[in-house]
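Left out: one protein chain. Kept in place: all the others.
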Amino acid sequence: MTAVPALEVRALTARHGQLTAVDGVGFSVPAGSVFALVGANGAGKSTLLRTIAGLHRPVAGSVHLHGDDVTATGPERRVGRGLVLVPEGRRLFPSLSVHENLRVGLARRRPGQWDIDRVLDLFPWMKERRNQPAGQLSGGEQQAVAIGRALVANPSVLLLDEISLGLAPVVVQRIYGLLPALLTTGMTVVLVEQDVSQALAVADQVQCLLEGRTVLDGVPAQLTGPQIEAAYFGLAGAGR
Amino acid sequence: MNWVNAVVQGLLLGGLFALFACGLSLLFGVVGVINLAHGDFAVLGAYVAVLLLPSTATNALWALLFVPPLFGFFGYLLQRTLLQRSLEISPLTTLLVTFGLSVVVQNGLLEAFSADSHSFNVGSLVTSSFKVDEQLQVSYLRLGVLLVAIAVLSVLSLFLARSRTGIQIRAVADDREAAQMSGVNTRHIVGVAAAIAFATVALAGLAYGMTAQFAPYSGSALLLFAFEAVVIGGIGSLWGTLGGGLILGLAQSIGFQIDPSLGVLAGHLVFLGVLAFRPTGLVPARAAA
Partner (left out) sequence: MTAPTGASTGYRVRRLRRSALWTALPSAGVVALLAYVPYVLERKVTDTLVDFFILLVLATTWNMLAGFAGLVSVGQQAYIGVGAYAVLVLAQQGVNPFAAIPLAALVCAAVSLPVSWLVFRLRGGYFAIGTWVVAEVFALLVIRFESLGGGTGANLPGLDGFDAVLLGAMTYWAALSVAVLTLLGAYLLLRSRTGLALTAVRDNELAARSVGVRVPRAKRMVYLAAAAGAGAAGAVLVITQLNVQPGNVFSVKWSAYMVFVVLIGGVGSLEGPILGAIVFFVLQRALADYGAWYLIVLGAVAVVMAVWVRRGLWGLLERFDVRVFPTGFWLQAPGGDVARPPRDDPPPAPRH
């Protein structure tokens, strides 16, 4: 008997008007692992993540969280069931302070080891600047607060959308350095990343999207550079 | 009459305008609804008091206990049904819907209560005042309205700054979708904001009914005054709304002092002047109230 996956996506299709942004994508993520979605700009990665989080209504397919179908569940209720998204572009509440941003994250907090104090321990700089408006923080600091805001809800599945976008390499390294700490708490991570080498370095499993479709699916160690390159750019012979 | 008196009366009047404006400001800041029926709902609140008070001899202060909560409930329901629905179409639809509601409320009141003016019985409070000097008398009732306005704004600011719900309301005003992905039940939170806005509208309507006569069509002017207070004070700022209300009250009172027919016009002109010369910050920022 195989264990129930933490997150399972079945033949999900999502549209923006006439455009099919996600076309029949499916995957399954075992609990406690890291799953990476890579692909070029406009490949449909963010739409896929938003659809999983419930912010975008799919036209077909389903999303299962720990075996339960949550396709019809509203986004805020998915948070309460352990599925939390750290969105592209951070999306902090700019007029709220750092501390208030974290407090909003408590709205549907599940029991667990994460709370505001623990986030403040993880990012010690936040302690002194907890009353500063989030809109005044640097990009890296905002990303940290966005992750913290998601963590205080004690997610079982954390969706990370382009967390390295627009950040200095050293900041990206620091943020990715957090992943092991999250995984030891049993959290499952699904991340969208444009930086393929970054994604391959941390992921247990990787899927490459092109124009909304899965063009490559595998374990990083077994994929070759040219294979990934071909899938990423949609070159012929990429195993379509 | 003297000028000091005009200034003092203007400030007292400004308290009433600020009370009217805070609901308008909150509803726009959080919900994104410009409620063109704002003034009419205030007048409706006053008529509800007329209807529910056991007799015209009953002191209308009792209405403060039940009309604002009743309106809060009504506001929550209206938001969760009609307003929510129209907002999902477009903000302009919401505007037209509230305009339609305004006409319905006005004419409904006209049918139910006739065009005659009403006023509340507030006992001896209506005439009691204290004398500062020979030319300056301050009515306890009007002073009370100003103090209530300040109290409401203080409690509201504190609520928005400190409470869990208040912080969620501000989060929703900043970015509704981000609030949703943080687990906030945004529809409920927006409904709560609407409930608060409607409760203050009812409070303002009762305060108005205690200080002046009201009729079914009184609401339009009240909407314009509330709106002017919001714009003069700077859209999106709760304490700015108090400032805007006071400035508008002063303008009307001083205009009235110059020529009794100039009062309302002077207020409008100050508003247009602000629009012409201080347009910065007048483009509505969707910040928390």
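Letters A and B name the chains as they come in the text, with residue numbers starting at 1 for each one.
The rule we apply is simple: contacts are C-beta pairs under 8 Å (C-beta built on N, C-alpha and C of every residue); 3 or more make two chains touch, one makes a residue touch a chain.
Quick caveat, the model's predicted, so the values are computed rather than measured.
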Missing chain: touched chains present in the view: B
Touch with the omitted chain, as defined above, among B:V4, B:L51 or B:I89: B:I89
Contacting the left-out chain in the complete assembly, out of B:V67, B:L101, B:L156 or B:V172: B:L101
Interface with the undisplayed chain - residues on chain B: 28, 33-34, 36, 82, 85-86, 89, 91-97, 99-104, 106-108, 110-111, 220, 223-224, 227-228, 231, 235, 261, 264-265, 268-269, 271-272, 275-276, 279, 282-284
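Everything below uses one rule, namely that only the chains that are shown with their structure count from here on.
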Chain centre separation in whole Å, for chain B relative to chain A (CA means): 44
Residue ranges of chain A touching chain B (in the complex, touch as defined): 53, 55, 74-76, 79-80, 84-85, 87, 91-96, 100-101, 103-109, 149-150, 153
Chain B to chain A touching residues, read off their complex: 164, 167-168, 170-171, 173-175, 177-186, 287-288
